[in-house]
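For this view, one protein chain was removed and the others were kept in their places.
Coming up: chain A.
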Amino acid sequence: MKRKLKIEIGLAVLLLLIALFGSFLAPYDPLKVNYDFSLQPPGLLHIFGTDKLGRDVLSRILCGAKTSFGLTFLLLFLIVFIGMIIGLIAGLSNDKAESFFNNIINGLLAFPDTIFTITIVGIVGAGLFNTVFALALIWWTKYARLTLALVKQEKKKSYLVISKMSGVPPLQRIIRYLLPNILSQILVTAFLDIGNMMISLAGLSFLGLASQPPQPEWGAMLYESKQFMQVAPWMMFFPGLVLFICVLIFNLLSEDIRDYLDPKHYEEKL
């Protein structure tokens, strides 16, 4: 395994550990209001400064990581899982079923996703899980379409015919032959989407639709900081920087994972 990939995996694991144990690492209670320390710039007591209510920005970032990562991975799992199942069913069915699923996918893709999410959240109410649910409702289509295209491409390949000739049962052919050959591309896309999802969830929190105060979440922190951009830029800078670093790490990781999963690189790994 390349050194660069090892470093990227190490950084991603570190981020996940911070997300899991951030509340233990936080120097202050992220919800504790202290007007005496309102809008304090970064210093020895508060490394990332404080917000308008005197809450420690670093503590809020550390505690908000769990929400930001948790929601991102929940959303990712939902859309990849639903998309793959529907894509597999559509790709392995007959032409009529494939066309039926294709029409549903195309119909949903015709909606602008942000408007669709805002509409759904408007109906079911603002909140973290409602936003994840609304995003999952529209974003699974991307993975269903990708899976469908990959299945159609792999279906033509002779190794599936030969596996049938070797007596491999249909379900085993899907699990042991088809899935390993399509999974790497789906995983790479999923890794690339981690960054996009974090930004989208942060964007919806920024609009006040996802995370609700006083819950710390990176997007919500950016939303709260917009009115203090001139007088307390650290309120926006640090959550923005952390978000940027996370997106960057997962984007770099996705590129190297794609190379790593390419069968032509197997000998390099052995």
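Just so we're on the same page, contacts are C-beta pairs under 8 Å (C-beta built on N, C-alpha and C of every residue); 3 or more make two chains touch, one makes a residue touch a chain; residues count from 1.
Following the convention adopted for this analysis, contacts and distances are computed from a predicted model.
With the options "NADH-quinone oxidoreductase subunit H", "Diguanylate cyclase", "Dipeptide/oligopeptide/nickel ABC transporter ATP-binding protein" or "Spore germination protein" in hand, the undepicted chain maps to the protein name "Dipeptide/oligopeptide/nickel ABC transporter ATP-binding protein" (source: UniProt). Here the missing chain is touched by one residue of A:109, A:149 or A:168, and it is A:168. Mapped onto chain A, the interface with the missing chain covers residues 157-159, 161-169, 177, 180-181, 263-264, 266-267.
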